[in-house]
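Worksheet for the structure shown next.
The complex appears here minus one protein chain, its other protein chains still in place.
Should a chain be cited, it is by its letter among A and B, assigned in written order, with residues numbered from 1 in that chain.
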Amino acid sequence: MKQTLEAILKDHPFVKDLNPKHLHLLIGCAANIRIEQGKYLFKENQPAENFFFIRKGQIAIESFIPGKGQITIQTVDDGDILGWSWLIPPYKWHFDAKATTPVRAITLDAKCLRTKCEKDFELGYEMMKRVAYLMENRLQATRLQLLDFYGN
Amino acid sequence: MENTHINSSSKFVASQSDFQKLILILKKENYTIIAPKVKDNAIIYDEIVSAEDLPIGIKDKQEKGKYFIEKTSSGKYFDFVVGPNSLKNYFFPTEKIIFKAVKNKNGFDILEENYETKKYAFIGVRSCDLEGLKTQDKVFLNGQYKDSYYKKIRDEALIISVNCTTKADTCFCVSMNSGPACKTGFDLSLTEIKLNPSHYFIIEVGSVMGEKIISKLKLLLATEKEISAGENLIEQNKNNFIRNIETKNLKEKLFKNFESPIWDEIATRCLSCANCTMVCPTCFCSTVEDITDLKGENAKRISKWDSCFTIEHSYIHGGNIRSSVKSRYRQWLLHKFSYWVDQFDTFGCVGCGRCITWCPVGIDVTEEIKKITK
Partner (left out) sequence: METNNFDKILPKPFIVKKFKKETHDTFTIDLISKSSKFDFKPGQFNMLYLFGIGEVPVSISGNAQNAKTFIHTIRSVGTVTKKISKIKSGSVIGVRGPFGSHWPIEEAKGKNILIIAGGIGLAPLRPVIYNILDQRKSFNKVALLYGARSMNDILYYKELETWRAKLDFDLHVTVDRGDKNWRGEVGVVTTLIKKISMDWNNTIAFICGPEIMMRFVLEELLDLGMKENEIYISMERNMKCAVGICGHCQIGKEFVCKDGPVFKFSRMKDYFLKREL
């Protein structure tokens, strides 16, 4: 049975307690996508046009280091959110994102979402709050990686 | 008197010459006699051969960071309290070989150390030091591991304690319930009474070993009057202690104040010199050292006194858990007055006041505890 986007999204922690009116606005910008294994969702410096709810699959966040090649900094998978650069100027991606397995995701169009946020500040505030929470978690995890605590 | 029935709470009266004879009897029994003795301007536990070696007429004066002795004409044998060493030095030596090892073609052999120990008779042990010994027993004898050296000395040691009829300003045994009278744990306990012109000792028997020794002296049982004289002196001594510690809920109160700013203040004064841990009768930290001879064929492992004040005490892969002086002072105090209670069912302090006297900057635990738990 084909699930509606709303049905898939509404249980996601990112939209928990989001008022149905706002959820509806989000769905208006949403689409279902599939990405083949090995394909890039986006690359560094490309305009950040989407943000992704990963339904299934693994994505490696990479950076190209001269002399070392593509290095994976972090991986995200089922249930994770990918990307917030669409909400923060200059709206550009800072890393590459590659599907290391086949990926099914819901993508939200950034321009669509940004326009709606400018029109409805309540929606905008809700988006900011939730993205801030995501960033905080990711920053925490990254800091722990930085601590290199398995080293001496 | 052969007909006198000696039991473990008998109290005898001994004259000065009886007391001198007691020491000679101990010598005949091949005891190495350890008693207070003047050395380098302090009264320390050291070896004596006769009653004349004791600090007769010497009085001590102690305050935080201060200690001195003076000669008086009192003629008393025990008119002072405790000095910079304690019984700890004899039961838990500063250095001890744990084992020796010898290389052989298959690797090496470990050789058990057979300790040659002396049979000690300790005379002049104060109640605080007696309690200190009982506290160390909990560490070295009552755990899953029993220290064999400690046990050997302990089993053979004769303890003749002295009930304190004087005190120093740094004493706070009453707070810690460890004095001034000796309760249990002694073989014989003395109370010195000098009310001119009489000078005698009340000797209380505390064990079978004590009974055996005292029976060689043929003493008379002490009279009610003589016993009361002794008890009065001890009772009077219980008054006017300048220093005290409130021990009720102390374990919890101290730990609750783990982040108190007082610790920082103490750290501005504490030199982490470890004097307090060295003079303390209950501190038991030790470290080990493995050494070989030049050829590398013989090795030994030695245990040595250590102190939680040293920076390496808490060293672990590349860093020290307690690097700041504040954390090390706090560890020492919290261990003694808080963790010890959970570990050994008693405080790790007997109120002897040595840490107050021998701290070069005069840090007073009784003062600091009051400030921290206010």
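By our rule, a contact is a pair of C-beta atoms (placed from the backbone, for glycine too) under 8 Å apart; a residue touches a chain by one contact, two chains touch by 3 or more.
Bear in mind that the values here come from a model prediction, so they are computed numbers and not experimental data.
Counting the whole assembly, list the visible chains that the omitted chain makes contact with.
A, B
One chain is left out of this view; which of B:Gly143, B:Pro261 or B:Pro360 touches it in the full complex?
Hidden-chain contact among the options goes to B:Gly143.
Among B:Lys37, B:Arg126, B:Arg322 or B:Arg354, choose the residue that contacts the chain missing from this document, as touch is defined above.
B:Arg322
Using the document's contact rule, name the residues of subunit B that touch the chain not shown here.
On the subunit B side, contact with the omitted chain comes from 98-99, 101, 103, 106-110, 112, 139-140, 143-148, 255, 258, 284-288, 290-292, 296, 299, 303, 306, 308, 312-318, 321-324, 326-327, 330-331, 334-335, 338-339, 342-343.
For subunit A, which residues touch the unseen chain?
So the residues of subunit A touching the missing chain come out as 58, 60, 62, 68-79, 100, 141, 144-145, 147-152.
The rule we apply is simple: only the chains that are shown with their structure count from here on.
Can you check how far apart subunit A and subunit B are, centre to centre, with Cα atoms defining each centre and the answer in Å?
So the centre of subunit A lies 69 Å away from the centre of subunit B.
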